[in-house]
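Let me give you the structure first, and then I'll get to my questions.
Complex shown without one protein chain; remaining protein chains in place.
Every chain is named by a letter (A, B and C) in the order it is written, and numbering of its residues begins at 1.
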Amino acid sequence: VRTGVWLVGARGSVAVSSLVGALAVRASLAEPVGCVTELPALRSPAVPGLSDLTFGGHDVAVLRLVKKAEALAAGGVLPPPIVGLVAAELAEVESALRPAPTGRTQAEAAHRTIADLTEFRHDHRLDEVVVVNVSSTEPAAVAHGAHADLAALQAALETTETVLPASSLYAYAAFSAGCGYVEFTPSTGPRLPALAQLAEQAGVTYAGCDGKTGETLLKSVLAPMFAMRNLRVQSWSGINLLGGGDGANLVQPGSNAAKVASKQRLLQEVLGYQPEGNTRIDYVPDIGDLKTAWDLVTFSGFLGTRMRLEFTWHGCDSALAAPLVLDLARLTAAAHAAGARGPIPELGFFFKDPLGPGPHALADQWTRLCDLVAGWGAADALGA
Amino acid sequence: VRTGVWLVGARGSVAVSSLVGALAVRASLAEPVGCVTELPALRSPAVPGLSDLTFGGHDVAVLRLVKKAEALAAGGVLPPPIVGLVAAELAEVESALRPAPTGRTQAEAAHRTIADLTEFRHDHRLDEVVVVNVSSTEPAAVAHGAHADLAALQAALETTETVLPASSLYAYAAFSAGCGYVEFTPSTGPRLPALAQLAEQAGVTYAGCDGKTGETLLKSVLAPMFAMRNLRVQSWSGINLLGGGDGANLVQPGSNAAKVASKQRLLQEVLGYQPEGNTRIDYVPDIGDLKTAWDLVTFSGFLGTRMRLEFTWHGCDSALAAPLVLDLARLTAAAHAAGARGPIPELGFFFKDPLGPGPHALADQWTRLCDLVAGWGAADALGA
Amino acid sequence: VRTGVWLVGARGSVAVSSLVGALAVRASLAEPVGCVTELPALRSPAVPGLSDLTFGGHDVAVLRLVKKAEALAAGGVLPPPIVGLVAAELAEVESALRPAPTGRTQAEAAHRTIADLTEFRHDHRLDEVVVVNVSSTEPAAVAHGAHADLAALQAALETTETVLPASSLYAYAAFSAGCGYVEFTPSTGPRLPALAQLAEQAGVTYAGCDGKTGETLLKSVLAPMFAMRNLRVQSWSGINLLGGGDGANLVQPGSNAAKVASKQRLLQEVLGYQPEGNTRIDYVPDIGDLKTAWDLVTFSGFLGTRMRLEFTWHGCDSALAAPLVLDLARLTAAAHAAGARGPIPELGFFFKDPLGPGPHALADQWTRLCDLVAGWGAADALGA
Partner (left out) sequence: VRTGVWLVGARGSVAVSSLVGALAVRASLAEPVGCVTELPALRSPAVPGLSDLTFGGHDVAVLRLVKKAEALAAGGVLPPPIVGLVAAELAEVESALRPAPTGRTQAEAAHRTIADLTEFRHDHRLDEVVVVNVSSTEPAAVAHGAHADLAALQAALETTETVLPASSLYAYAAFSAGCGYVEFTPSTGPRLPALAQLAEQAGVTYAGCDGKTGETLLKSVLAPMFAMRNLRVQSWSGINLLGGGDGANLVQPGSNAAKVASKQRLLQEVLGYQPEGNTRIDYVPDIGDLKTAWDLVTFSGFLGTRMRLEFTWHGCDSALAAPLVLDLARLTAAAHAAGARGPIPELGFFFKDPLGPGPHALADQWTRLCDLVAGWGAADALGA
């Protein structure tokens, strides 16, 4: 299955890390560490291989991919020798990138996006195309009456109003072009009734939201631990210190609130009650791409004894997110090829704020993911 | 099902915390926080309730239970008001305790233990009796030829030699008396071929070893997290600072080595490779019952990016262990009543070093435990 | 020197901890751990002893001291047996407490406060009286033209306007009654030009502001360490989780901002530049009186190598503040007796935001404090 991966925010840290990594692993320059679909439990002929992927994308930025990769290497996010070795392949991807389309109306911008996607699919003779949003987090979206209904939405897009946030306009265009969509950021993306209608009409699949790469990943194994041991979590407080581009964006109060809310939902879901405490996000430029999260959990045990758990996570967001972007593109394409339509709740394993119903404990999400892929394998075996 | 719980080390911190807790929950003075069998997923008519339990036990110590409970309350392990409210019930348990039996030969000591257990069963008209070892950790046992065969063992026990470590002699006596056995410490207990033979002959069940209450509990959810995300754990190092009686015992090099080894095995099992690093145990009397464990995990992600996780766990071992002692007695009795014989690998959820084959990831152990209990429920439903 | 200590907020956690501690140490029931004036380097005949102190105070709360002490004991802040043993002495202090005075105008409230202080001094034949503010933190004060000049202030206080925040009105009354004043909170207190004039006229001394008990105490030794080693602090970020009454108060944005600003000033003073980063304060009721502060310091060394320091402080604010309240009352009284007038910058050792010029590194503050007390000793020796 020839699969196209269209990156929105293609010149950003996450996208470029995904590209360099995919090219390096393809060339046997690196092992696919961090790629979930490369684990034995998820290996399946139904999932396109890394070498089946073709990349393209949009960005408002203009810095060349090789230059961005070199900057990431200087910052310790990518290994300098590998960047050098994949420079030629990066330049090839460069030629498939397009400037982010704009228009007098949002409909016009959408049509240009659709045209780019269609051209990409045609030029590279792709069987499946998946759009992955890895651009910066948007401020919380402003509600609009046209969000509830597809026809109303289509009419509103023809006006000069800003009806949809950028992420949702991308989902709109992706669906209209028959492409899958993955919302890797906490932005609204496909989470509007009108877009659900469109996805259904177009027979496409989508997944989201907000890649789970750090503190929430830990919460998704630690909160179930407390639950399985019947220990009472009294409070869960934390702070995230970010220095990268995402951090700069998150100091804008609207974005911050969106991200914090998605981080707190898991505890209620897993524990069945909401402990005290908040998660703060602070921007500290000096920290760079190596995010630091500190959490304090206070809990009580038998007869009320008070205990504590503290953890500190020093994780490189780009390095953690990049392989998941590849996993999600591959799995979304495979799901569509296997007949899936609409949201794919079985991909909740990857997200802070999963679409659709489903468990929040990582191990349960893992089981669901394995079952999904196993289902394809069986189908494949039957077909053979 | 009237169930007897015979505690070896009945006057120690863990045993007394279990007793005070069981009595307090029974009297609705406290909620069963920390009791896994009280979770909805494990509630079953096949599992004896807390009010179906009768307690007895052995100890070489002579401090009265109420005095020990008051000492634990003064140290912050138990809530002082509750100790006062269950004092009368504790005094009743007191009357069922016996001094730890001794003898000229180990056979003689075993026979006295068997007599105590038989009298306990008879006096209280118990349907099931489970012996739970919560005494201090023994030094690593010395191998002996007679460990491999029951007949040889029985002959050797008649000599004046010390053939079995104390924990194994208890398992021998428990099995001979038709009782279940739970090895809650890292000591040898039932882990000898001769004892497996005896358990089979006697038609009894057993479980172990080494209650999972702190650092290893965390490892059993964090190591699978790294595995599921295909992240490479480079090193996992840690230190445990203990101040309680267990700590004093563990500074003896033999005991320490036994405990450390059981802590490291999990990583190999879950990850499929052994990362660098050791776990140290230090005795710091001032820390008292509130154990502190610090771990540093270094791991690498996509393209080799280096990242770190650190955690500190401040847990009260007695408060964490006590409800599990009750859970294990209840589940072991229920398993036997449901027809189980020999080791119960489905109880691996509770142990650092589980007997028999089985997963080491906590979520998988949980699933197995739920399936075990669900099986009984179905049987129960069929019988009705 | 018979010394009166008048506590504003006398029924709060800090005040009651000070009272119980002073009474317990006086009765040889406890050692003066945490009392700086009991260290050999600061022992001086010029400093009144704990048994020279007489206590009184104001509070808007009405909970009896013994009841408050029992509540603190139940929360683990005070040892229950000691509270029982000093109950009679606490009841005696109780009789010297007065309800917080109010009035139609602030002048009227001040006159009632002055009357209470004068009566206290007279009834107990006190040589020195020091008012210590340990009430809750106020929101940042609203500027008022009359703050700049004493005559204008006295005129304005006669109107029905709220001219002074409560802490400053207390300082006004204290100075007018010839008493010393210690601002132990971050509130405005004596930091107004009109009050400086009044203190000069009245010939009294004062000290402040904001007792240094946790994170800032650590900063005052760690920041100098980086400075002395010529290491460059790139960022210093932190979060304070508070559960006690002070925490509830600090979630009000005004108070929070005041406290945070005083915490950040030290770094600029010690390092000579302001590193990146913020200090957050969050209210987590479950944490109770045991405050948790976590800080991350990123710094660079030779040739720019990046390094990190993290610390977590679990401190009981009342237990840390209470002995300092006694120290400050004793030292302020001694300073006045030794002829000091106006602010006492040598007491900067005790404060987050010291009045007057002076070093911010703890060791330098310590040296100044020792010199101050040594100066009195010499005077005393000369006088003898």
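The definition used in the following text is that contacts are C-beta pairs under 8 Å (C-beta built on N, C-alpha and C of every residue); 3 or more make two chains touch, one makes a residue touch a chain.
Bear in mind that the values here come from a model prediction, so they are computed numbers and not experimental data.
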item: Option from C:Leu222, C:Leu271 or C:Ala337 whose C-beta touches the chain left out; value: C:Leu222
item: Contact with the hidden chain (one of B:Ser51, B:Thr102, B:Gln201 or B:Asn278); value: B:Asn278
item: Chain not shown: contacting residue from C:His124, C:His314, C:Arg341 or C:Arg368; value: C:His314
item: Touching residues on chain C - with respect to the absent chain; value: 17, 20-21, 24, 30, 32-36, 38-39, 76-79, 82, 217-218, 221-222, 224-225, 228-232, 290, 300-305, 307-316, 319-320, 322-323, 349, 361-364, 366
item: Hidden partner interface residues of chain B, rising order; value: 234-235, 237, 239, 241, 275-278, 280, 282, 284-287, 292, 294, 296, 298, 310, 312
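Here, only the chains that are shown with their structure count from here on.
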item: Chain copies touching (chain A, chain B) - same or different residues, decided at half shared; value: same
item: Separation of chain A from chain B, taking each centre as the mean of its C-alpha atoms, in whole Å; value: 43
item: Overlap residues in chain A, where contacts from two or more other chains coincide; value: 310, 312
